[in-house]
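One chain of protein is taken out of this complex; the other chains stay put.
Note that the chains take the letters A and B in the order they are written out, and that residue 1 is the start of every chain.
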Amino acid sequence: MELIAIAFGAIFVNNVVLKQFYGLCPFLGVSTKKSSALSMGMAVTFVITLSTMIAYAIYFTVLIPNEIEYLSTIVFILVIASFVQIVEMFLKKFSPPIYSALGVYLPLITTNCAVLGVAIDTTVNSGRIFNLAEGVIPSFGQVTIYALGISIGYALVIFLFSAIREEMDAYPIKRNWQGIPIALMTAFIMAMIFIGFGGVV
Amino acid sequence: MKTLKLVGMLTLIVVSFSLLVWVANDVTAPIIAERKIIEANAAKFDVLPSLDATADADALDKNVTTYDLSGTSITELYVFEGKGYIYKAEFGGFASTIVYLVGVDTNNNVTGLKILEQNDSPGYGAAIGEAWFSEQFSTGKTAEGLQDGEFDGISGASATTGGFTGSINKVMSFHLTTFGGVVAETFEEKLARLSGELFPDAVFTDVTADNEASNAFEILFEAKIADDVVGYVYYIEAGGANYAAPTTHNHFLIGINKDGEFTGFSMIETTDTSGIIDYYKTTDFSDEFVGDSIDDLSIDADGGATETFNKIETAVKNAIVYHSANFSVITEGETEEQKFARLTTNIFGVYTDLEDITRDNPASHDIDKIANITNDGTYLGVSYFVEAKINDVVYKLVVGINPAGEVVGTQYIYEEDVYTEAEITAITDLVLVYHTANGLGRPVAPVLDDADLLLAFAGADHFVSIYDTLTYNSTIYNVYEAQDATDAVLGYVYHFKASGRSQSHIEIVYGFNILGSSVTIGVLTGDTESWDDAAFDFYTGGETWPNTTWLDNWENQVIDDIDDSQIDTVAGVTDTTGGVKAAIEEVIDFHKAEIIGGGS
Partner (left out) sequence: MAKHEKSLGEIFSNGILKQNPTFVQFLGMCPTLAVTKTVESALGMGAGVIFVLVMSNLVISLIRKYVPREVRIPIYIVVIASLVTVLEMFMNAFVPDLAAQLGTFLALIVVNCLILGRAEAFASKNGPVKSMVDGLGMALGFTGGITLIALFREALGKGSITVWGELSFQLIPDNFQISILVESAGAFLVFAILVATINKIRFNREERNEVA
């Protein structure tokens, strides 16, 4: 039950894009087509979930016991960068179809702040995210479900958003509102809708 | 070669930047750690500002448990070498447990106080959580001062203030004796010191065990100078202001010398509210006693502290009774009246007021004086001053008879007299004959106007007092038959008293019909304390005593239902409602026994 609450909260209530403002650059940049948004969403889900698990393991088994948690930012970004690199190489070699679908988006993910943000939130800021007392370590299950929820929320919103933008292409928009401004306006309306989930959990 | 250069460069960069981060961490880590300690212990830093996050880090969360804290209200104790002490303590406020921290430095100066938890009523005890209350402890207060209650209490929140006064007193006493370099004065030492002030140069012997058990005192000392008894010191417990807390008490000493004069008064300890009790701790109050004869005590209440005063005065008077019964040296020139009063007081064991009724009764060769006896308004009975001639021997005796017509006790008018039991019985029999024949043993019943009685029985034409034919009951002033124009009995009206708040009496008229139901209730004199009006307003949602729906509950009820206590007292005004309820139940018992059971 607790895990369901965490998942729902991560997907809807604290939606990574609309509420927490993580990963906005690719959100506004990539999500012009449904197909590319879907691929991006899948790639992000894969990277966020796995890199968060790795970050969790490193933080609580290496950094904390050795009292070098202040290195977390450096270590996490290196882990994410290397992990993305390895995934890219791996896909290129063993699964060319998936690579051709996702490959172009992978390098972008390194600088997607959602990945680093979730890694930091589930470790350094875990007390705030999971409402834990000081010194209590979140369970692996909690962290995994949270990361999965966040990335599903990301994929969901970016897909919905791209669908709206595809439709919008058919209509005339004033020149100064074209592109980013109208995208932001759309995001504003979606964010308003997502406020409604606030009362559920 | 190329690879080597890559790896080398990468390693160099990583190492040099790790070094940078490491240096930065070295600089900032202690500052961050210190800040976190201050944040986590903000309350402690507030009450003892000289604390240092680095130097005192270990002591901050080390609750020292090696001291005996029982009875001190202290729950946690922190010791900071060379800086001071922090106490966490708790006490019961009016509506909640209140938890606070207080800091004291090594010079016994109080450095700060913080209320951590309180949930008292807004507008009353909750004011303890307001900033002004805590702030007064930040500067200029000493542990000794707080021990003596030197701070501003919260007006309108006597219970909470009283609880705090008691708690802070115990905390500071613990501090001063444990860390403050003050050698603890034991209770015995304190008694000895203050007794010494009442009888300078005297040597004291505890004679409590040698004397009759009495609730007039807790401890009794005999004061001697060079083998001569110069007087006695009574250690007495009295109640305090009720609204502070039901357990409020005052412990004090009084000295009475061999001439029957007070040598002073000395408060030993009190849980009464500071402000109320202040005057009674002063030498001014003690001076009111000094030189007064025990037969003629004249002390005055401090304005606004009459309830405490009444409790103290009553306790002192009880001690006077005990003293005059056991130690009084009959002074030269004691008048017959004084002697009568003294001996009567001895018989009844509590301080008494005498109302001479000799002239209201038929003359008798054997009886010189007759008096109705009351204590604080309660009728105790009749006392007779007898000079009877039986078989040509003159017997002189004071005889006390209670309202039930039983002999309470006798006292010799001349101390040297010794009579046999048969002689005493002969005298008391003689008195009882006179007592019964003349219908004594009760005060003269006051007669109310019909207007007052109609409050209790509106349907009556006129009322006839029938109390003389019934047993006396100290709760009841008078009993009337309610009659119609043809003198047929419709019912009965009781005029009685109930105790209210603060020693006040409430006079009530209450009617019953002959079918066994109550009629109406009327309050003749409201509870005189304005507190009651305000309290009724507050607790019953705007109703004013005595015009309350609570009183209406008693009307038009079957007597048996009332007697089964189906009407509850009202929380917050239990003194008044409880007093009225108890009196009504007493009256109903009387009514059932005397009227219904009596075959009316």
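Some notes on this structure:
The rule is short, and it goes like this: a contact is a pair of C-beta atoms (placed from the backbone, for glycine too) under 8 Å apart; a residue touches a chain by one contact, two chains touch by 3 or more.
What you see is a predicted model; the values in this text were computed from it and never measured.
Within the entire complex, contacts from the absent chain reach the displayed chains A, B. Screening A:Leu3, A:Leu24 or A:Ala101 for touch with the missing chain picks out A:Leu24.
Listed residues B:Val14, B:Ala42, B:Leu116 or B:Val558: the one in touch with the omitted chain is B:Val14. On the side of subunit A, touch with the chain left out of the figure occurs at residues 18-25, 28, 70-71, 73-74, 77-78, 81, 110-113, 115-117, 120-121, 124-125, 175-177, 180-182, 184-185, 187-188, 191-192, 194-195.
Seen from subunit B, the chain kept out of the figure touches residues 2, 5-6, 9-10, 13-14, 17-18, 20-21, 24-25, 27-29, 31-32, 35.
Quick note on the criterion: only the chains that are shown with their structure count from here on.
Per-chain Cα centroids separate subunit A from subunit B by 70 Å. Partner subunit A is touched in their complex by these residues of subunit B: 17-18, 21, 25, 29.
Within the complex formed with subunit B, the subunit A residues making contact are 70-71, 74.
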